[in-house]
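Only a single protein chain was left out; the remaining protein chains are all shown in position.
As written, the chain order gives the labels A, B and C, with residue 1 at the start of each chain.
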Amino acid sequence: MIALFLRDLKLSIRAGGGAMIGVLFFMTVVAVIPFGVGPDLNLLARIGPAILWIGALLASLLGLDRLFQAEREDGSLDLMLMQETPLLVTVFVKCAAHWAATGLPLVIAAPLLGLFMNMDELAIGATMLTLLVGTPAITFIGAVGAAVAVSLPRGGLLVSILVLPLAIPVLIFGVSAVYAAIEDPAPFLPPLMILMAITLFFAVIGPVAAAAALRHASD
Amino acid sequence: MRLLAEGLSARRGEDLIFNDISFALGAGEALVVTGPNGSGKSTLLRVLAGLLMAEKGSLKLENGPPEMRHPSELSHYLGHRNAMKRELTVAENLSFWKNFMGDSPGGSGRDLVEAVEAVGLPGIAHLPFGYLSAGQQRRMAMAKLLVAYRPIWILDEPTAALDAGADKLFAGLVNAHLDQGGIVVAATHQPLGLDRIQELRMTGFAGVDGGLWHDA
Amino acid sequence: MSENSLAIRKFSDLANPTRFLALADRMLPWLAALTALFFVVGLWLSFTTEGDYQQGETVRIMYVHVPAAWLSMMCYSVMALAALGTLVWRHPLADVSSRAAAPIGACFTFLALVTGSLWGKPMWGAWWVWDARLTSVFVLFLMYLGLMALNRAMDDPARSSRVSAVLVLVGFVNIPIIKFSVEWWNTLHQPASVLRLDGPTIDPEFLRPLVVMAIAFTLLFFTLHIAAMRNEIWRRRVTSLRRQAARSAGREA
Partner (left out) sequence: MMSHAAYVFASYGIAILTVVSLCLWVIADGRARQRELRELEASGVRRRSAEVSSGETR
């Protein structure tokens, strides 16, 4: 299993550069926002956490459609389906590798973009923490979409359409946790706990559903 | 160890591809599946590999290890595609599959260097897989059969894109596997030059059963 | 296919890369030594001169910030020239030069952005403002990263060189925007004070370390660029040798 994790990491770093493109997309999306809403620093500071979250959500969806499609195209998926190791473990490890290659760089890039959004230190820290907790959930939900769309020729867009509605709860609790951290009266912990619960929930449900979809998509 | 298939039939979508196929293979025996294009060779092999559900019939392994759920766990499947990543080197690809698949009980996979030598391409394992020609890629995909031990080999057109010399080399590999008590099921147009083989000729048929949406 | 092999043949027959490698081997030690010398003098000057009465100690940030910003633009201009060389003269070294420059340019742009915001925090009270100069430099940074990603995504240099050259040239419109943004728009960033038609407007006390540091950074850029070009040539040799090894392996067997 460690072999699979390392292989997927290597693949994302090697030619193709999936990891870097995600971060680049994130930065570009966030950099475009001030042109749309205007360079009012107070406004940017207020909407900053939400912008960062939406940017991270879109960026982490970017490479997801290739998660299983690449494996299917070269026949590796067949071999993975045949093994003694349960498919859902394989899916889980693949998700973990995908998150480490695309989600983690987003979390690391978030503080830099937070400065661009004129957010203060507390807001940046809270955004980073919630992204760290929340982005794995997006990957796990996305895995289901990727598995469903695995045999479709143009699955990329479809994956986004399938996954975005499911990712809304993650977005809601992620952003509300950040605002709870900034604005005093609201407590920070409950939304963060709910976010963690969502991530754990999808960490279980996602691989199970994705494995089931992959079994039936193999043809 | 005995691989038993009884009355297998399979569908792809609505179409019934084949019906009522039975065979029994003991240790050290090979089954060569022949037949024209579209007669269902690949479909049969995918059913044997557990990648497609059989419509009817059963697939059993007698005297296999007790904790096994499906014969596919003891099988290698070499399909039309090589299951290797172009971006990674051959050695990285092979060592990944060696680690990921592990060995089935009753044998152990060969060393990477040995396996690459056995397919006649020593010294280029450090190259990215994508740099190799189609024939070389196919041979490296066969090296994958050697690095992790599996008693059953399911091979779909294994010698496509191979020249005559490589053909012979491959026949040697299959024979060595059979000598060790392995089982081989191969679909091929070419004669593999194997002894100890049974042949299954698939003819393909058109619509004995029109499917769910027609009156039978 | 024929065009591809023609390019390879030109690449090896012109022997330019080989000559370049020999030249680089001879030049690099001298360039590196000269760079180090200028950096020692520049750093010494920038810490011994007086602080500005208005900006205080933070004026010392300028001695890093201005050369880095200047280089971020010069590096892109070098890349644009190289892209022209790729498209017009099809010179094989041009693509090597353009590819090697991208990561270096990205680093200098990053440096300009970071030192700029470290200066902006005490002076303007914000790490970042979305003004024309800052934004256009940030766009330049994103362009460098995008070019690097593009170069990585296409592993066949023969095909990707033309494509990335076109992109570099299209992106060059950003350079005059950066240069003149402080004049065209009313921005927070101060206008140019060194490179002006009517001579520099800043005090010689600050100009001396600035010029020395700018020379040091420029030398550093050329040193790194030549070394990176050498690496890129080696990388391509490794690739072609590997392909050759793959081809010959089948023939021997």
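Just so it is clear, a residue touches a chain if its C-beta (ideal position, glycine included) is under 8 Å from a C-beta of that chain, and two chains touch if they have at least 3 such contacts.
Predicted, not measured: the structure shown is a model, and the values here were computed from it.
Undergrad: Who touches the missing chain here, C:31, C:96 or C:111?
TA: Checking the options C:31, C:96 or C:111, the one contacting the hidden chain is C:111.
Undergrad: Tell me which residue among C:65, C:99 or C:133 touches the hidden chain in the full complex.
TA: Of all options in C:65, C:99 or C:133, contact with the hidden chain holds for C:65.
Undergrad: Tell me which of C:34, C:182 or C:227 is the one touching the absent chain.
TA: Spelled out, the listed residue whose C-beta touches the missing chain is C:227.
Undergrad: List the chain C residues touching the unshown chain?
TA: 5, 9, 12, 15, 18, 51, 56-58, 60-61, 64-65, 68, 103-104, 107, 110-111, 114-115, 118-119, 121-122, 220, 224, 227-228, 230-231, 234-235, 237-238, 240-242, 244-245, 248
Throughout what follows, only the chains that are shown with their structure count from here on.
Undergrad: Can you tell me which chain is nearest the middle of the complex, judged by mean CA position?
TA: A
Undergrad: What chain is the most remote from chain A, judged by the mean position of CA atoms in each chain?
TA: That would be chain B.
Undergrad: If you average the CA atoms of chain A and of chain B, how far apart do the two points sit, in angstrom?
TA: Result: the chain centres lie 37 Å from each other.
Undergrad: So what's the Cα centroid distance for chain A and chain C, whole Å?
TA: A distance of 33 Å separates the two centres.
Undergrad: Find the geometric centre of each of chain B and chain C from their Cα atoms only, then give the gap between the two centres in Å, rounded to an integer.
TA: That gives a centre separation of 53 Å.
Undergrad: Would you mind listing the residues of chain C that make contact with two or more other chains?
TA: In chain C, no residue touches at least two other chains, as defined above.
Undergrad: List, in ascending order, every residue of chain A touching at least 2 other chains.
TA: Each of 15-16 in chain A touches at least two other chains.
Undergrad: Where on chain A is chain B touching in the complex?
TA: So the residues of chain A in touch with chain B come to 1-4, 7, 10-11, 14-16, 73-76, 78-84, 218-219.
Undergrad: Residue numbers of chain B touching chain C in their complex, please.
TA: 120-121, 123-124, 127-128, 131-133, 135-136, 165
Undergrad: Within the complex, which stretch of chain A touches chain C?
TA: 15-17, 20-21, 24, 27-28, 31, 34-35, 39, 41, 44, 115-116, 118
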